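Let me begin by presenting the structure, written as structure tokens, before commenting on it.
Then we have chain A:
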Amino acid sequence: MVENISKLISNLKENEVLEEVRKEIESGTDPLKIVNSLKEGMLGIGELWKEGEYFVPEVIMGAEISRQIMEILKPELERSRTKISTKGCVVIGTVRGDIHNIGKNITIALLQAAGFEVFNLGEDVPSEAFVEKVKEVKPNIVGLSGLLTLAVESMKETIEKLQEAGLREQLKIIIGGPFLTEKTREYVGADAFTHSATEGIEKIKSWIGV
Partner candidate 1 sequence: MSKNPEELFKERCQRLIDVRNLKEPDYTPFYLVTEEWSVYYHGKYKVGEIHYDYTKCGEVAEHLVRTIPQDAWGGPQWIWPGPMLDALGSKSYKIPGRDLDPNLQEQFPQDKEYMTPEEYPEFIEDPFAFMIEKGIPRRHFELEKSPRKEIALAKGALEFNKWWSYVGSLVVKFIQEYGIPPIVQGLAASSPLGVIEDHFRTFPGICLDIKRRPEEVKAACDALVPVLVKMAEIVYEAPTPFPYIFIPLHIGQFLSPKDFEEIYWPSFKKLAETLIKDGYTPHYYAEAKWTPYIEFLAELPKGTVWIFEEVDFEKVDKLCDNLCFGGTLTTDLLRYGTKEKVISEAKAQMEKFGPRGGFILTVNKDMMDPNDGKPENVVALAKFINEEYRR
Partner candidate 2 sequence: MANQKTLLHLQNLLMKNIEGDNMTEFTKKKYIYIPWAEKREDFIKQYGEIKGDEETIAKRWDELENFNLLYLFLIGTYL
């Protein structure tokens, strides 16, 4: 049953849910229904994380299950040319000089589950690359991620470059990293800072109004 899928995902029953998805696909179920169930499951995981039931390993497990399900569904979705509607567009990357990505990748998985279109620029991303991508896809939100203190200067530089390119006004910018404080947020010129993916996503959703 498609409805089971979201529960199996939030309970992290990896083998059962993959089995279930394959069965559903074989019996001709609309892949979009499965995608919606998947999103529900991921959101369930996000909630459990927020409530302090789930921790990072559980979220990573959830993201891994999600990835495997999408692998199974990809050919079906392509075949039926199904376009998944989105709530908003986010450009995200780890800033110049920093090569860490785990927090960012969890955030991306949860953002996609929440219905956002996400462009991931990767790691050690120079400010120019952020500017170019923003010009190209016109996102609502830009997310700047970093693990080390050195990311602060890169975040500041990226925001300054967006300002110089006349793009800052139409964006909301959120910075993510465990060392960030209100002082750093102010210093770099971001609209918000976060230590956790779920907190960041709540902020992004509030900006979009969803």
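Candidates were picked such that all candidates are chains of the complex that A comes from, given by their letters.
Following the convention adopted for this analysis, contacts are C-beta pairs under 8 Å (C-beta built on N, C-alpha and C of every residue); 3 or more make two chains touch, one makes a residue touch a chain; residues count from 1.
Remember, it's a predicted structure, so these values are computed and weren't measured experimentally.
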Chain touching chain A (counting every copy) in this complex, out of 1 or 2: 1
Contact footprint of candidate 1 on chain A as seen in their complex: 12, 14, 54-58, 60-61, 64, 97-100, 102, 105, 148-150, 152-153, 178-179, 181, 183-184, 187
